[in-house]
Every structure is written in structure tokens, then in C-alpha cells.
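My questions all concern the structure below.
Heads up, one of the protein chains got dropped from this complex, but the rest are sitting where they should.
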Amino acid sequence: MDSFSIIAVASIITAGLTIAIGSVGPALGEGRAVSQALSAIAQQPDASSTITRTLFVGLAMIESVAIYCFVVSMILIFANPFWEFAKTAAGN
Amino acid sequence: MDSFSIIAVASIITAGLTIAIGSVGPALGEGRAVSQALSAIAQQPDASSTITRTLFVGLAMIESVAIYCFVVSMILIFANPFWEFAKTAAGN
Amino acid sequence: MDSFSIIAVASIITAGLTIAIGSVGPALGEGRAVSQALSAIAQQPDASSTITRTLFVGLAMIESVAIYCFVVSMILIFANPFWEFAKTAAGN
Amino acid sequence: MDSFSIIAVASIITAGLTIAIGSVGPALGEGRAVSQALSAIAQQPDASSTITRTLFVGLAMIESVAIYCFVVSMILIFANPFWEFAKTAAGN
Amino acid sequence: MDSFSIIAVASIITAGLTIAIGSVGPALGEGRAVSQALSAIAQQPDASSTITRTLFVGLAMIESVAIYCFVVSMILIFANPFWEFAKTAAGN
Amino acid sequence: MDSFSIIAVASIITAGLTIAIGSVGPALGEGRAVSQALSAIAQQPDASSTITRTLFVGLAMIESVAIYCFVVSMILIFANPFWEFAKTAAGN
Amino acid sequence: MDSFSIIAVASIITAGLTIAIGSVGPALGEGRAVSQALSAIAQQPDASSTITRTLFVGLAMIESVAIYCFVVSMILIFANPFWEFAKTAAGN
Amino acid sequence: MDSFSIIAVASIITAGLTIAIGSVGPALGEGRAVSQALSAIAQQPDASSTITRTLFVGLAMIESVAIYCFVVSMILIFANPFWEFAKTAAGN
Amino acid sequence: MDSFSIIAVASIITAGLTIAIGSVGPALGEGRAVSQALSAIAQQPDASSTITRTLFVGLAMIESVAIYCFVVSMILIFANPFWEFAKTAAGN
Amino acid sequence: MDSFSIIAVASIITAGLTIAIGSVGPALGEGRAVSQALSAIAQQPDASSTITRTLFVGLAMIESVAIYCFVVSMILIFANPFWEFAKTAAGN
Amino acid sequence: MDSFSIIAVASIITAGLTIAIGSVGPALGEGRAVSQALSAIAQQPDASSTITRTLFVGLAMIESVAIYCFVVSMILIFANPFWEFAKTAAGN
Amino acid sequence: MDSFSIIAVASIITAGLTIAIGSVGPALGEGRAVSQALSAIAQQPDASSTITRTLFVGLAMIESVAIYCFVVSMILIFANPFWEFAKTAAGN
Amino acid sequence: MDSFSIIAVASIITAGLTIAIGSVGPALGEGRAVSQALSAIAQQPDASSTITRTLFVGLAMIESVAIYCFVVSMILIFANPFWEFAKTAAGN
Partner (left out) sequence: MDSFSIIAVASIITAGLTIAIGSVGPALGEGRAVSQALSAIAQQPDASSTITRTLFVGLAMIESVAIYCFVVSMILIFANPFWEFAKTAAGN
């Protein structure tokens, strides 16, 4: 059962680190975008609807990168093909 | 019981590090967004309702990244499929 | 008792590092938010009530990230399911 | 089955780290581009259509780098030639 | 007595590192907040009471993060459940 | 089959890290170029066609660096001469 | 006497590193606060009493973080419960 | 065949890391040059032909550094004298 | 005499690193404070007595952090309780 | 043949890392020089011939540093005296 | 004589690293203080005597931190109590 | 022949790293000097001969540091006294 | 002769690293001081004698830190008490 548990350990550690490291960039990037949006609204209140719309599109783009990480993390925990194979192999 | 405890150790360490590392980015990003919101309100008090609304949407987006990390951390502690499997296997 | 103590060691180290690393981001983020709030009040004293209100909401959001870390740290010390299981297993 | 599981472990860890590390650069880059776009709109609202168009082309370029990482990560999990070969070899 | 001393060593090292690493963020954050408060008072002496009040609330919020670390550090030294358990187990 | 699997592992890890590390620089560089382009358009809308043209040439140059990394990563996964040789050697 | 000396070594190393790492943040934070105080006095000499008072409160808050580290360091050297226990155990 | 595969592994890892690390500098340098070119065109549209010409010469110089890395990386994969020698030695 | 010398080695290394790492923060903090004091005097020569007084109080606070490190370093070399105990134990 | 292959491995790894690490500095330095040249031309188009001439001399100086690295890298791959000696020794 | 030489090695390495690491902070801090002093003299030549006096007091404070490191380094080389003890023990 | 090849390996790795690490500083320093020279020429075209002369002397000084590294690197490859001695010793 | 050579190795490595690491801080600090001196002279040529005098005193202070490192480095090579003792011990 050794090769079995080493796959489990690798999946656990990788799933956690993937979303942990992957959250740093998007969070900082979104923080920058939001903070600049607020500054832009303060400077030009009349353009706030354009600014808000552009901000949301941008946030969606940045969030998508975080979601890639979350998807990989979830795949590694709940739909890990290597783990499925190892379980099947162990079941034989 | 060796493979059993190594999965536990990996889950514990990963759960902690995931939320620990994952908190750095969102906290800094939110700090930046909030600080800029305050600066924007000071500069343009009349737009404070628009600013506050945009800030809250932005904070929610950034917080969502931290919550991804928290969710993965909680899954690893309380609903860890690898651990469940190992417990079941050990119970046999 | 070997697998028993390695879970304890992992829990101790992770509990400490989680709150230690997890405190860096929120503390810096809050410091930035607070410092900008003071600057904003100095610039626009009339808006100080709006600024203070927004600041407190923001601080609560940032603090929540630190509290996630603290919660995980406390769970690992006082309500660790892996440790409970190991103690039960050792009691058999 | 040892060489079998070491390939699985390497694939899992690499798939996670690839998208995790690969998300930092694009997220920061997009955050910078979006934040500057908002600033530019605030400064010159009349040019907002040109700015938005240029922003979207730029974001697509930057996102493409993140997608390279995501593609490599997915290939390593679901279409890994080394793993296929090892499974075939193990099947013999 | 081996598993006994390894828990002690882990507790000692973690207790020290927790407060050591955990002091960096709050100290820098408070330094920033205080320095900006002084700058704000110099700029707007009339608002010094509002500034000081807001500063103290902010410092309390930041200090709370350092105190989380200190609490975990003290728990690990003086009220460590793993150590208590190990002492009890060793006493049997 | 040991030397066989170690080449596979090295290829997997290197392929992932190559595109992961190689994405940081281009993404940041493109983010900077795009953000400055938007700022330039806002400052001088009349020159937007020259700016856009120069931006696209520049982005192509920067993207080429990311593509070098992607090419090396793909070669290592799908056209790895060392792996081909090892498979042939193993087939004998 | 092996488990005995490893606790001593861990205590020595941790005691030193705790105060060493723990001094970086407070020293930089205090340096920032003091330097801004001087700048504020130069800008608004009339408010120097308010500035000085706020500075001292702030320095006390920051110093408290350094003192947490110093206290933990002293506890580890002179009132280390793990060491006391080990000495008692060794005395038996 | 051991010394054979270790040369293959070293070549694979080095080829990937060479272009990965080697892409960071050129990408950032080109990003800076392009972004400043756009800023310069916006500031002085009349000099755009001189600026563009100088930019392309500069980009070529910077790209040459990335190409050195790519050349070394390709040599290590497809024209590696150490590998050729090892294959010949193994063929004997 | 093995456990004897390992305590000596740990004390030597820790004593050196404690003061070495512990000197970075205070030196930079004092440098900042002094440099700002000089700037403040140049800006407002009339307030130089207040500035100098505040500077000295501040330097004393920062220096105190360095002195904590120096004290711990000296204790580890000349009044190390673990070493005394080990010498006594070895003397028996 | 062991000492033979270890020299090959060291040469491969060093050749790659030399040019990889050695490309970071020159690429950033050239990027800075080029970007400032463009800014200078925009500011003073009349001096563009002097600026361009000085830029090329400067780029040549900086490129020379990258070429040192490339030369060492090529020597290690194609004219490595240690490898020649080892081959000769192995040929005997 | 093994425990003898390991103490010597630890003393040598620590003595060197202590002054090496300990020189970074003071040198940078003094450089900052001196550079600001020169700037202050250029801005307010009439206050140069006050500036110079304050500078020298400040430099002395910063230098004292470097001297702590130098003292510890010299103690470890020439008046190392652990070494003296080991020599005495070896002499018996 | 073991001590023979380890000297060769150390020489190869050190020669590469020496020039690789040693190129970072000079390249960045020269990039800064050149970029400032261009800025200075743009600001004061009349002084361009003095600026160019000073620039070249400065570049020569900085380049000299890179040349120290290159010299050491070449000595280690082509005139390594330790290697000569080892070859002579091996020839006996 | 083993303990003999390990002391030699430690002395060699430490001597080199001490002056290498110890040169970073002073060189950067002096560079800053010199560059600011030049700026100050350009701003206030009349005060150039005071500036130069203060600069030289400051450079001497900073250089002294580098000289501490050089002295320790020379002591370790040419007047190393541990080495002398080991040679004497080996001579017996």
C-alpha cells in the first residue's frame, strides 16, 4: 500500500499549495485594479459607469486565473485520475 | 499504520500552510483597496456612495480568493477523501 | 507510539506557523488602511465619519482573513480530528 | 509498481505547481493593465472605446501565457504520454 | 522517552518562531500607522483628537494580530495539550 | 526500467517548471507594456494608431520569449529525444 | 542523556532566533515612526507636544511586540518548563 | 546504463531551466523598453520614426540575450556533445 | 562528551547569529531616523533642539532592541544555564 | 566511467545556468538603457544622434558582460579542457 | 579530538558570518545618514555645524551596532570560553 | 582518480557561477550609468562631451569588476594551479 | 589528519564569504553617500568644501565596517588561533 499512500500525500500537498500560491497573484492584482478604480471614480465621477464596467470585465479576467488554480486543486482532491487508477489497481 | 499517519501529517501541514500562505495576498490586496477607497472619499466626498459600493464588490471578489483557500483547508481537515479511504482501508 | 507523536509534532508546528505566517499579510494590510484613513481625515476632516465607517468595515474584512488562520490554528491544537482518531486508535 | 507511482507523483506535483506559479505573473500583469486602463479612462473619457479595445487585446495576450500553463497542467493530468506508456508497460 | 522529547523540541521551536515571525507584520504595520498619524497631525492639528482616536482603534486591531501569535506561543509553552497527553502517557 | 522512469520524471517536472517560471517575465513585461500603452493613448489620443502598432510589435517580441519556453516544454513532453532513445533501448 | 541535550540545543537556538528575527520588525517600525515624527515637528513645530505624545504611545505599542519576543526568549532560557521537566526526569 | 541516463536527466533539466530562467530578464527588459517607447511617442509624436527605429535596435539587442539561452537549450537537447559521446560509448 | 560539545556548538552559532541578524533592523531603523532628523533640521533650524531631543529618545528606543539581542548573545556565551548544567553533569 | 559522466553532468548544468543567470543582469540593464534613450529622444529630439551613439556604446559594454557568460558556456560545452583530459584518460 | 575540532569549526564559521551579516545593516544605515546629511548641508549651509554634530552622534549610535557584532566575532576567535574549556578538557 | 574528478567538477561549476553571478551587478550598474548619461545629454546637450568622457571612465571602473570575475573564471578553467598539481600527482 | 583539514576548509570558506558578504553593504552605502554628495555639490557649489569634508568622514565610517570584515578574513587566513593549535597538536 506504499505507492498508494504516496500518491495520496502528493495529491493533498499539491492541492493545498496550488490554491495557496495561486491566490497571491490574483488577490494582489485585483486589489490593485479595485484601488485604481476607486481612484478613477473619485477623479472622474461622471465616467463611473464606464469605469465600473471595465473593472468588472478586468476582475473577471484576473479571477479566471485564480479559478484555474481552484479547478486544478479540486481535480486533484475529488477527480484525481492517478488516484482512481491506484485505487482500482489496489482493488485487484 | 504507517501510511495512515503520513496522510494525517500531510493533511495537517497542508491545511495550515494553505490558509497561511493564502492569507497574504488577499490581506494585502484588501488593505490596498480599502486604503485607496478612503483616499478617494477624502478627495471626492460626493461620490462616496459609488465608491463604497464599488469597494464592497471589489472586496467580495478579493475575499473570494481567500475563501477558496479556507475551503480547501477545511476540506483537508474535515472531509478529506484520502483520509476517509485510508480509515476505511484500515478498518478492514 | 511513533505515529502518535509525529501527528502531535506536525500539529504543533503547523499551528504555530499558520498564525505566524498568516499574521504578516493582515497586519501590513491593516497598517496601510489605518495609515491612509488618518491621511484622509487630515485632508478632509468633514468626511471623517464616512471615512471611519468605511475603515471599520474594511478592517473587519481584513481581520477576517487573520481569523481564518487563527481558527485553523486553534482547530489543530484543540479539535484536531486526526489527533482524536490517533488517540482513540492508541486507546484500543 | 514503483516506477509507476513515481511518475504519478511527479505528474501531480508538477501539474499543481505549474498552474500555481504560472498564475502569479499573468494575474499581476493583468491587474496592472486593468488598473491603468481605469486611470486612462478617468483621464480621457472620450478615448474610452480605444482604450477598452486595446485593453482587451492586451489582456488576451497576457491571458494566453496563463493558458499555456493551464494547458501543460491539463496535459500532465489527463493526457500524459509518460503515464500512458507506463500504464501500457504495466499492463503487459 | 524519544517521542516525549521530540514533542518538547517541536513545541520550543514553534513557540519561538511563532512570535518571532508574527512580530514582523504587526510591528511594520503599526510603524506605518503611527508615522502617518504624526504626519496627519502635523498637516491638520485641529483634527488631532479624531486622528488620535482612529489611530488607537487601528493600533488595537493590528496589535490583536500580534496577540493571536503570542497566545498561540504561550499555549504551546504552558498549556500544550499534546505535551500534557505525552506526560500523562509517560506517567503510565 | 529504473533509468527509464527517471527520464520520464525529469521530463515531466522540467516541462511544467519551464513554462511556469517562463510565464512570469513575459506576463509582467506585457502587463507593463499594455498599461503604458493605455496611458499613452489617454495622453495623446491622436497618436493612438502609432501607439497601437508599436504596442503589437512589442507584445509580439515579448510573447516570443514565452513561446520559446512553451516550445521547449512541448518538445520535452511530445518529442523528447532522450525519451525516444530510452524507449528504443528498452524495446531491444 | 540524549533527549536531555536536544532540548537544551533547541532552547538555545530558538531563544536566539526569536529575539533576532523579532527585532527586525519593531526596529524598522520604530525607525519609521521616529523619522516621521521628526519630519512632522519640522513641518509644524507648534504641534510638537501632541506629536511627541502620540509618538511615545505609538513607540510603546511597537516596543511591546519586541518585548513579547524578548519575554519568550527569556522564558526559553531561564524558565523553560520542558527543560525543568527533563531535568527532573533525568534526576530520577 | 546508469551514467547514460544521468546525462540525459541533466540535459533535460538544464535545457528547461536555461530558457525558463533566461526568459525572465529579457521579457522584463523588453517590457520596460516597449512601455517607455509608447510613452515617448505619446509625448513627442513627431519623433516617432526615430523612436521606433531605436526601439527595434534595442529590442534586437535584448532579444539576442534570450536567444543565447534558447541556443544553449536547443544544443543541450538536439546537439549535445556529451550525449553523443555517451551514446557512441554505449554503442561500443 | 558528545552532548557536551553539541551544546557548545549550538551556543556559539546562536550567539553569533543572534547579534548578526539582530543588528540589521536597528541599524537600518536608526539610519532612517538620523537621516530624517538631518533633513528636518535643514528644513526648520529653529526647531533643532526639539528635533534632537526627540531623535535621541527615539534612537534609545531602537537601540534597546539591538541591546536585547546583545544581551541574549552575551548570556549564551558567558552565562548559559544549559552549558553550566552540562559542565556540572560532566563534572560528576 | 563514473568520474567521466560526473564531469559531463557538471559541464551540462553549469553551461546552462551560466548563460541563464548571466542573461538576467544584461537584459535588465539594456532594457533600462534603451527605455531611457527613448525618453531622452522624446525630450530632446535634436540630440538624437548623440543619444543614439552613446546608447550603442553603452549597449555594447553591457552586452559584453552577457558575452563573457556565453563564451564560458560555449567553452564548457565545446572546448572543455577537463572533459578533453577525461576523454583522453578514458581512451588510454 | 572530534568534539574539539567541531567547536573550532563552529567558532570560525560563526565569527566570520557574524561580522559579515552584521556589516550589512550598519553600512546601509550609515550610508543613508551620510547621504542625507550632505543633502541637508546643501539645502541649509548655515546649519551645517548642527547637522554635522547630529550626524556624528547618529553615526556613533549606528556604528555601535556594528561594534557589537565585531566584539562577538573577536570573542569567538580569541576569548571563546567553550574553546578554552575544550582545550583544558583535552589537556587532561 | 576520484579526487582528480572532484577538482574538475568544482572548477567547472565555480567557473560558470563566478561569471554568471558576477555579471548581474556590473550589467545593472552599467545600465543605470548609461541610462542616466542619456538623460543628462537630453537635459544639457552642451555638456555632452564632458558627460560622455565621465561616462566612459565610470563604465571602465564598473567593467573592471566584471573583468575580475572573468579573470578568475578563466584562471579556474585554463590555469588552475590545483588542477595542474592534481594532474602532475596523477601522472606520477 | 581529518580534524586538521576540516578546520582548514572551514577557514577558507569563511574567510571568502566574510569579505564577500561584508562588501555588499559598505559598497552600496558608499555608493549612496558619494552619489548624494555629487548631487549636493551640483545644488550648492559654494558649500562643496563642507560637503567634501563631511563625505570623507562618512566614507571613513562606512569603510571601517568593510575593514572589520577584511580584518576577520585576514585573521582567519594568516593568524587563525584554531589552525595554529591544530598544527601544534598535529606536530606532537
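First chain written, first letter: the chains are A, B, C, D, E, F, G, H, I, J, K, L and M, and each begins at residue 1.
Operating definition for what follows: contacts are C-beta pairs under 8 Å (C-beta built on N, C-alpha and C of every residue); 3 or more make two chains touch, one makes a residue touch a chain.
Values in this document were obtained by computation on a predicted structure and should not be read as measured data.
Participant: By the contact criterion defined above, which parts of subunit M meet the unshown chain? Give residue numbers in ascending order.
Facilitator: On the subunit M side, contact with the omitted chain comes from 1-2, 4-5, 8-9, 11-13, 15-17, 19-21, 23-39, 41-43, 45, 48, 52, 55-56, 59, 63, 66, 69-70, 73, 77-78, 83, 87.
Participant: Mind listing the subunit L residues that contact the chain we can't see here?
Facilitator: Interface residues of subunit L facing the absent chain: 3-4, 6-7, 10-11, 13-15, 17-22, 24-26, 28-33, 35-37, 39-41, 43-44, 46-47, 50-51, 54-55, 57-59, 61-62, 64-66, 68-69, 72-73, 75-76, 80-82, 85-86, 89.
The definition used in the following text is that only the chains that are shown with their structure count from here on.
Participant: Going by the stated contact rule, which chains contact subunit B and subunit F alike?
Facilitator: Chains that touch both subunit B and subunit F, as defined above, do not exist here.
Participant: Roughly how many whole angstrom separate the Cα centroids of subunit G and subunit J?
Facilitator: Using C-alpha averages as centres, the distance is 46 Å.
Participant: Between subunit B and subunit D, tell me the centre distance in angstrom, where each centre is the average of that chain's C-alpha atoms.
Facilitator: 21
Participant: Could you grab the centroid distance between subunit I and subunit K? Build each centroid from C-alpha atoms only and quote it in angstrom.
Facilitator: Here subunit I and subunit K have centroids separated by 11 Å.
Participant: List, in ascending order, every residue of subunit I touching at least 2 other chains.
Facilitator: 4, 11, 13, 15, 17, 19-21, 24-26, 28-33, 35-37, 39, 41, 43, 55, 59, 66, 69, 73
Participant: Touch graph of the chains shown: is it line, ring, star, complete or other?
Facilitator: Shape of the chain contacts: a line, open at both ends.
Participant: Can you name every pair of chains that touch?
Facilitator: Every pair of chains in contact is listed here: A-B, A-D, B-C, C-E, D-F, E-G, F-H, G-I, H-J, I-K, J-L, K-M.
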